Each structure stands twice: as structure tokens, then as C-alpha cells.
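Of the protein chains in this complex, all but one are displayed in their positions.
The first chain written gets the first letter, and so on, giving A, B and C; residue counts start at 1 in each chain.
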Amino acid sequence: MSKGKVILSYSGGLDTSVILAWLIEQGYEVVAFLANIGQEEDFEEIEAKAKKIGASKFVVADVRKQFVEKVCFPAIQANAIYENVYLLGTSLARPVIAEALMKVAEEEGCFAVSHGCTGKGNDQVRFELSFYALKPDVVVIAPWRLPEFFNRFAGRKDLLDYAAEKGIPVTQTKAKPWSTDENLAHISFEAGILEDPNTTPPKDMWKLTVDPTDAPDKPETFSVVFEKGLPVKLVLDDQKKTVTDPVELFLEANAVARRNGVGRIDIVENRFIGIKSRGCYETPGLTVLRNAHIDLEGLTLDREVRAIRDQFVTPTWAKILYNGMYFTPEGEYVRSMIPPSQKTVNGVVRAACYKGSVVILGRSSDTEKLYDETESSMDELTGFSPEDTTGFIAVQAIRIKKYGEAAREKGTTLEL
Amino acid sequence: MSKGKVILSYSGGLDTSVILAWLIEQGYEVVAFLANIGQEEDFEEIEAKAKKIGASKFVVADVRKQFVEKVCFPAIQANAIYENVYLLGTSLARPVIAEALMKVAEEEGCFAVSHGCTGKGNDQVRFELSFYALKPDVVVIAPWRLPEFFNRFAGRKDLLDYAAEKGIPVTQTKAKPWSTDENLAHISFEAGILEDPNTTPPKDMWKLTVDPTDAPDKPETFSVVFEKGLPVKLVLDDQKKTVTDPVELFLEANAVARRNGVGRIDIVENRFIGIKSRGCYETPGLTVLRNAHIDLEGLTLDREVRAIRDQFVTPTWAKILYNGMYFTPEGEYVRSMIPPSQKTVNGVVRAACYKGSVVILGRSSDTEKLYDETESSMDELTGFSPEDTTGFIAVQAIRIKKYGEAAREKGTTLEL
Amino acid sequence: MSKGKVILSYSGGLDTSVILAWLIEQGYEVVAFLANIGQEEDFEEIEAKAKKIGASKFVVADVRKQFVEKVCFPAIQANAIYENVYLLGTSLARPVIAEALMKVAEEEGCFAVSHGCTGKGNDQVRFELSFYALKPDVVVIAPWRLPEFFNRFAGRKDLLDYAAEKGIPVTQTKAKPWSTDENLAHISFEAGILEDPNTTPPKDMWKLTVDPTDAPDKPETFSVVFEKGLPVKLVLDDQKKTVTDPVELFLEANAVARRNGVGRIDIVENRFIGIKSRGCYETPGLTVLRNAHIDLEGLTLDREVRAIRDQFVTPTWAKILYNGMYFTPEGEYVRSMIPPSQKTVNGVVRAACYKGSVVILGRSSDTEKLYDETESSMDELTGFSPEDTTGFIAVQAIRIKKYGEAAREKGTTLEL
Partner (left out) sequence: MSKGKVILSYSGGLDTSVILAWLIEQGYEVVAFLANIGQEEDFEEIEAKAKKIGASKFVVADVRKQFVEKVCFPAIQANAIYENVYLLGTSLARPVIAEALMKVAEEEGCFAVSHGCTGKGNDQVRFELSFYALKPDVVVIAPWRLPEFFNRFAGRKDLLDYAAEKGIPVTQTKAKPWSTDENLAHISFEAGILEDPNTTPPKDMWKLTVDPTDAPDKPETFSVVFEKGLPVKLVLDDQKKTVTDPVELFLEANAVARRNGVGRIDIVENRFIGIKSRGCYETPGLTVLRNAHIDLEGLTLDREVRAIRDQFVTPTWAKILYNGMYFTPEGEYVRSMIPPSQKTVNGVVRAACYKGSVVILGRSSDTEKLYDETESSMDELTGFSPEDTTGFIAVQAIRIKKYGEAAREKGTTLEL
């Protein structure tokens, strides 16, 4: 008799295939779930494999639109970044996948959820915390954290032996010396030869973007239109092409960045569980759109609103997402702080991609007037009286003169 | 009889030459001061000009070493950046110049200081607040904020007429349609045709860096060694050249970036006085060294120390500097927060410059062991028990399950 | 012929009476404006005085309800406090008065606004910045910053002489050796004998609250009900009285605090213009309601939401208000961050006032279940497995063991 129905986050790879077979062996009925979040996959082949191994059902959920509209675009609005460099490509996908998976779990009446994440990474945390928020009574079966599983499958050979025994088809291609995770926004590379942080990734590792040295010799120009901080139009100049649908826009932004080698990074980052790990990422479109958004904020966003958002909201937003805390009170709270900051972020940014970099060419806004050429002009005396600044400086100096006087009185010298 | 001795921050340009003559006309004795902070200038020609106009003395102070060691390198340690983009090239120079100038003012017995900054910019604030801190009783004469001056010299023609009248030599070269400020760390371009934020800067405006499209077709690799977050060695691979002296190191970092088109930015920023202005900047070496420093922090800096420094210290450091508040209690306070964060930032970063971008190739540290390949490896079970993570997640989930339960009880659904 | 119509913020005191006469003397038509914001005043007498001096019109605006609902209650929601101690009683009133005044200015067609604030205080800034936001083209006439005024009226005698000359009635009561500002939320005392920060305020200075040593010998208990962080009901136990109307509730909170000596503070604070000043304040009801609100957040607010609100929102909210930046982009932005933090702040707090202090007696919530007796009980093993905590600690320890190991390797000892 079945121990009950489990939903498994299934990728078609060796690990989750073994887990699928193992769960069945343990007496569970298993629904295999796969999200189409823009990764390049042969979904039919994966379905066939899941069924062959014994999944009672296979469900693909197409979450690309949700991913772009509900998470990627808000990340652009928020200028989201983790530890100065990482654009959170993997983290962004997790709540979208979790939500879709838990919806299927509810529909299929699964009491438990299983996944193939290891016990050292961020993804186990991101998935499980989302599962618990969305269905607090769900049971999580994480085989890579169960001694009966990880002791049995201590090496790749054990997995292959079990696959052979269970008749699980194994791709004959040699495994790459790193692991990847891909979605519409990015691909990550980690582990294997990348574990030495001083090893430069081989040229053929990078997948989404052209190598900058192989990219076109001429900058490719384009413009992005934003409304309330969200990209609403992308105009590709060379191709005389204009896109407005969010997913299409995101894909075209990806395309222009990919063919010009834009969006690669290589970092050592701090995982939520307190371990440092090395990751290489390609995040083409997001890099382009985020840069354009930051530029437009210069023109259209009030200084103080920007400062508050930059210092308090953006890093908190990013940390919450990175740590898998999307579906939490603080996640909800911090996300509510973005739209009120973006009311005036309306306008167009002109930019170019060239051999690995994004260059801003200009920006304008029909509706926002915070920037005033005449006023900022050093050559004109309009706008306000220069004498006002004398008073401004005099008042700022009150405190500072006291500081200088105190130093003098105490016989010390202020110095660099 | 002289109204007393004034020190004038003198650049040799039309504005400060007119101010020099005008101050003398007002009855002041004027000491002309010029800092050598790495800008390209003919100092002797400027001295001759000042003397010809009537300065009682001309003093050049070479502050390049101080600039690099006391301000630029600490900026690298702090990852300093303003409004996500601007590396603060001009702001960094101001306290160094102000300190040198006030030292001369004390030596020469000047009761007042004068400068040619306009009434709308940041520099007037940066200079004057520093002057007041260093010598609280100093009198500031800011002609561009005095009606008797700015009404008399309402346009460039008035300045030229006055120059002719006073026998002030004027360079015959046509004025460029923008103004610049240069030092060892950067050059800025603003005003003139740049006041339209949608005008792309002409290719011949950029001065320090090669246009990326004209840069070499092959990435140029190098490595930077850091000790306690400060660059202590730069190794240029192609040239088999190693430099360790701070100024030399900074100049070589500039050189590699300049010949590869690295360090250009173009932004609309928020000045301290509340005006938006457009600036274009070239900050070659600082861009390279700052990127390398950020990368090394990934390998060697504790996560929480980094997060505290990133969120609280870096933006505060940058804002204080940008607003000219270097010599203030809070300036002193925030600067004290950098060295304790950098104890472990020791190691080497390998990188390359290529057609406008900096690429990190790898990093290592002999002394710091926060990164542990075995531990972060997804393939190995060493370091800690995977079961521990189960407990970690379970405890993190306590609060989150409550959040999910409360939503259920209130009949709402958590969603993206 | 009139130079145009000016609205004057008129208090009936000597200063603004002289200003009123002086404005008329300068050729302006003057509308005298007075806000009823809960201060104890004889409004009819003030009107008579204004008319006698020559105001063309006198307008009283009753803003008590707005003050309580739009500003005081949100301040309670935000736990607003400045420099750890000051509950912002004066600052809270300023935007309310400014809005009402500018509304009358528009209705009456006044091109300018005048007030009696001195050139050293916060209030001039608070009023004027609000005026400029609400009517950017308004002209401000601040006599105490105009040399033709402040030189003419250099001392109190000059004011009295002018009053005599203009037939302005002057109260015969001797001026108190401090100045005050009162509204429904508080009264402030500053200047005069209080300028020595070491002078203890005389017992008879305090006005709103009973001296704690004279307060009843028995604690007075009451309870406050909050909905979404706003006080919606106050139950006074002794008096068996329940109030729900916001203004009434606020007045009763004042009453219970006043008769028990609650809400006095005495501080040296930092004004916006960079001067330190000493202020004594009585803020009875706000003290009580804010304390109750903070207590209820302990029971009903998620830890992380609270931490984000506490660290980022509350101090920013307070600083913006203190500095008179209510009607600004950042004011609007930060105010938008309060309601989303208060969704769960629903429940009842029982408390008592006794001889100067507020004591919390207990709290409960029918709707919020974040607190769970069983779970937090040290004596019960329900809720989660104690073994989970082992994993939680083990994961937290990863980073920390590295820290300890690094110290050992470097031969240093971690110590207190």
C-alpha cells in the first residue's frame, strides 16, 4: 500500500531520476513536476523518462510569464543586487517554481514534497521555506540530507549502479566538470573545477553569451522605455524592431546582451548557511535592463527617495530573496516599498552593448522635470540666487566650525 | 593700504585670473595657490601668469602622494561609490587640496581664502566646509556669489574685456563646449553641450581613456595584491612589470585601464544643493582597483562584516565625501570604521582589461581560510552534517509557517 | 496702494502683533491666520486684537481632528521618536498648520506668507518648506531674518515702544522666563532660564501634567485597543468610561497621563540648522499611547518586519518630520512604509499610569497568533524538535568556528 503521494521537483537528470526511483522503492506514489522557466530542455524526453521510471504523473508548468512579470521586472525596479555583483538569477526563479509546484501539490493531493538539492546549498533553503509558507503542514523529503540516502549513494558510481539496476536511462555524454542551473534570466556554473577560486573558467563553459573577444566589432545601440520603473518598450536600432510584451522584451534584451558578450560575472559569494562558494553567472538581459533603470533614476528620481531606497530597501530586498525568504512577512513588507519609490521613473534610456560592456548614451523624460538644464548650468544665474548658497554653507558650517574650534582648543590638528 | 592677505585657489584659467586681478583691485594682497594633484598642467606658465597679474606670491603644493595614500586607497578599501555609479573622483581631491591650501594660508598669514567655484556646484561647499573646519575663523571670499562680482561679470565677454584691460594673457584656443576638472584619479566633464542629458558625449571629449572600439583586440591581464584591503603590488603580465610604490601603482593601474578604454561613465547625479546635474567621468585606475578589491572581499571577508560595511559604512562614507563633509565629526567617525573591516582582506586578484571592461580571472589568498573548497563542494559530505541543515531550515521555518498559517486562517492566499 | 495681500501666521503675542503692524506699515494688506490645534487660547480676544491692529481679515482654522488623525496617530503607528527621547510634539503640528494656512492663502489670494519665527529655530524651516511645497511660487516674508526688521527691533523694549506707538494692546502680565508652544499633543518650554542646560526647570513651569510627587498614590489602570496599529478604543477602568472617537480618545489619553504626571522630558537636542538647544516638553497622551503600541507590537508583529521598521523606517520618519520635510518626496515615501508594517498590530494592551511612569500590565490579541504559549514554553516539547536547534546552531557555527580557527592559526586569543 502506498505511503502517500509525494510531489518531486524533477529535472530529468541522474540525481532526481535516482530519487524518483528511490521514493517509489520506499513506497510512495510520486508526481514528477518540472517548471518551464525558460531553460533549454527537451520537456517531452524528460516526461518520457519520468514515466518510464515510474512517476504516476508528470506535470510541466510554464511559469515564464510569471517569472518575468512578477519577479524579474520588480528586481529591475529594485536595482536588486547581492554582495555588489550577483544579480540573483537563481534566487529569482525559486519562489516562482515553488509556487507552481505547491499549486500542483494541492491539486494532486500530495502530502509531501521532495527535491534533489544538496545539503550545502542555498536552493534547499529557498525551496523549503517557500513550501512551508505556502503549505505549512507539508512534509519535506530531502534525500540528500537523509543518512539512509546519502550513505547509500556516496558517489556517482552508486547512482549509476542504481540507475542501471532500475533501468533508468543515463545520457552517455560525459558529465561536465561543473554544474549549472538555467532559467530565462540567467545560467549559473559552480562546483567541479570551479571550486578552485583561482581557476579561470574555460572559454567553452560560458553558454548564453558570446565571448567578448568574439563579439561584433561595432557597438549595438538600443533604447529602453520605462514606466514607473518597469521596462515597457525596447527598441533595437539595427534591427528596427520594437517589443513591448514583457516576456518578448526580456528575451530581446537577453538577445542583444548575449550577442555582445554582456552579463558575465565570476564571484566568491556567501551562502545563507554561512559557507563561501564560487559561482560564475551569465545574466545578459537583466544586466542591460538594470543598468538602464539605474541611469534613468538619475534623471527622474528625487535624491532623498533614491538614497532611502538605495540604502535600506535594495539590499534588504536582495538579502531576503537570496536567503529564500520571499514568502515571509518581511518579504511582503519590503516588496511593498518598491512601487512607491518608482512613481516618477518614467522616460527613455539610450544605450549600447559592445564586447562585454553596456554603455549609456543618453536619457530623457517627457513627463518628469526634476532635471532642469538652466538651473544646473554653471553659466547661468537663473533658478536661485548664488547668495542663497552662501547662507546654506554658513548654516552647514555652524557644526563644522565647532569641530575645528574644539580641535584647536584641545591642541590637535585635523588632518587627512 | 592693503585690506590684508588673501590666498586664492588659482588654476591659471580665465575665471581665477580675473578673480586674482579683481581681488587686487579691491585692495587685497593675494597669494596664488595651486595644488599639483596629478592634473596635466604647465605649472611654470601658470606661475608666470599669476605673478604677471600681480600675485604677491605663487605656491604649488605637490599633494599626489597624499592624494593616493590618504584618500584614493582608503576609497578603494571602502568600495566608495555615489548613487551606484560615480567613483567620486572630484570629491576625493577636495579635502587634499583644502588641507594643503590652508597650510599655506597659515604659513603666509592669510586671513581670507578665495576661489573661483560657481554658486551652484558641489565644489564651493566642499572647499569652504573644509576651510572652516581647518581654520574656523577664516574669511571666505567667493566672488561668484557676490553681487558686485557676478553682476559685473555677467558673461564671458565681460571677463575677456576685463582681462584685456588688466593685461591678463588669454589662451587663444577656442574654449571647449564643456568644463573639466582633472586629477590623478579622474577627469570630469560637465556643462556646455553636456547639459542636455540626452546628448551623447562626442568621441573626442574623452581624454584619459582610449575609445573602447580603438582599444587593443586582446585582453591585457594583470594582478593586484592587497594587504588589509589596500593595494600593495600590481603585476603587469605583458610588460613583466611589478610596482609597489602607492603612487606608481596607482599610475600603472591608470595606464592599463586607460589603454583599454576602462573607466568611463556618464550620469545624471544629485548635487548636495539639491540640483540634478549631468556629468561624464573617466576614472581608469580606480575602477580597476575597486573591482579587484570587491572581488577579493568575496574570498576573504566574513559575510556579516561585509554586509554591515556595505549597508551602513560604504554609502555613508561616500555621501559624507560627496557633500564635502570630510573634515567633520561624522567624517572622522565613518573613516574609523574602514580599517577594522579590512583585517582579513589579504590576497591576490587576477584580472584583465578589454575594450572598456574589467574581467576577474581568479583570486587567491595564502593567509585567509574563510573559503574552503571541500566544505563548499556540493559533492562532498565533509565539513558539517547535511542533517544539520534540516534543523537549520526547521528553525527558520518556525516564523514562516506561522505566516502561512495566518494567511490560511484569514482566508488569503500567499502569492508572487 | 497695497503691495499685495499677505497671510500672517498670527498668535496674538507681542512679536506677531508687531509684525502685523509692521507689514501694514510696509504697505501690505494682511490676513491674520490662527490655527486651533488644541492650544489653550482665547481665540476671540486674539481676533479682536488682530482686527484692532489692522488685519483685513482674521481666520481661525480648527485643525484638531486632522492633527490627531493624520499626524498624531500615524506617529504612534510609527513609534516616532527623535534622538531617543523627543516625541516630536511641535514638529507634528507644523505640517497641519501649514496646510490649513496655505489653503486660506489660496482662498484669500495672498501672494506672500509671513510668520514670527526667529532665524535660529526649527520652525521657520518647517513652515517655509511646507509653504514652498504646497505653493511653490509663494513669497515668504520672515521679518526676524530681515535686517530692516531685526535691526529696528533689537530688543524687547523696541517691540514694546512700537506696540505703544501703534496702539497694540500688551498683556500686563510679566513675561515668563521661557517661551512655550502648545498643541493638543504637547507643550514645549525653551529659551530664557532654560538656556543653561544644567538649570532644573522650576516646578511651576510644567503646565499640562501634575508633578509626579503630587500625583495620586494609586496607579490608574486603563486599556487601549489597536487596529492595524492605530488606537481605536480607550477604556478607563476607574471611571468606567470608553472612548472611540480619535480626538476624544486622544484627549482622554492626555487626561489620564496628565493627572498622573506622565510625559515630561528635558533634553538637549540637535536642531536642523546644526545648533544644540535645550527643550523641556510635556507630551502626556502620546507617551502613553506610543508605549502601549510598542508593547502590542511585541505580541503581534513579526520579528523581521519589526526590525526593518525599527532600524530603517522609524528614524527616517522622525528625522524627516523634525527637519520640516513632511511635504517632500521622501516624506511621502517614508509615510507609505508604515501601514504595510501594521497589518497584524491588532489587540489590547492593559496598562497603568503612576506618578510619572507608564507600566504595562498585559496584552492580548484575538486575531493574531504569532505568540504561542505552548511553543515558547521551556517546559514543553511541542512545536518543534529540540534536535532541530542542534542543526540550527551547527549551521550558525560554521562561520564562527572559522573565526575561532583563524584566530588560533594567527596566534591571537579571542577575548571580551
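Side notes on the structure shown:
In this text, contacts are C-beta pairs under 8 Å (C-beta built on N, C-alpha and C of every residue); 3 or more make two chains touch, one makes a residue touch a chain.
Predicted model, so just to flag it, every value in this text is computed and none were measured.
Although it is not drawn here, the omitted chain touches the following shown chains in the complete assembly: A, B, C. Interface note: of C:Gly13, C:Gly298 or C:Pro339, the residue touching the hidden chain in the full complex is C:Gly298. Touch with the hidden chain on the side of subunit B covers residues 273-275, 302, 304-305, 307-309, 311-313, 316, 325, 328-330, 332-334, 336-337, 340-341, 344, 395-396, 398-399. One chain is missing from the display, and on subunit C it is touched by residues 66, 70-71, 79, 83-85, 95-96, 99, 118-121, 124-125, 128-129, 132-136, 142, 144-147, 150, 154, 179, 190-192, 195-200, 212-213, 217-219, 264-271, 273-278, 294-295, 298-299, 303, 306-307, 310-311, 315, 319, 325, 327-329, 350, 354-357, 359-364, 370-373, 375-379, 381, 383, 385-390, 392-393, 396-397, 399-405, 408, 414-416.
Where subunit A meets the omitted chain, the residues involved are 302-304, 344, 368-370, 372, 375, 383-385, 387-392, 394-396, 398-399, 402-403, 405-406, 409.
Quick note on the criterion: only the chains that are shown with their structure count from here on.
Of all chain pairs, the one linked by the largest number of contacting C-beta pairs is A-B. One rotation lays the C-alpha atoms of subunit A on subunit C, and its angle is 180 degrees to the nearest 5.
The distance from the centre of subunit A to the centre of subunit B, each centre being the mean of the chain's C-alpha atoms, comes to 30 Å. Separating the centre of subunit B from that of subunit C, both taken as means of CA atoms, is a distance of 40 Å. The set of subunit C residues that touch two or more partner chains comprises 302, 304, 344, 395-396, 398-399.
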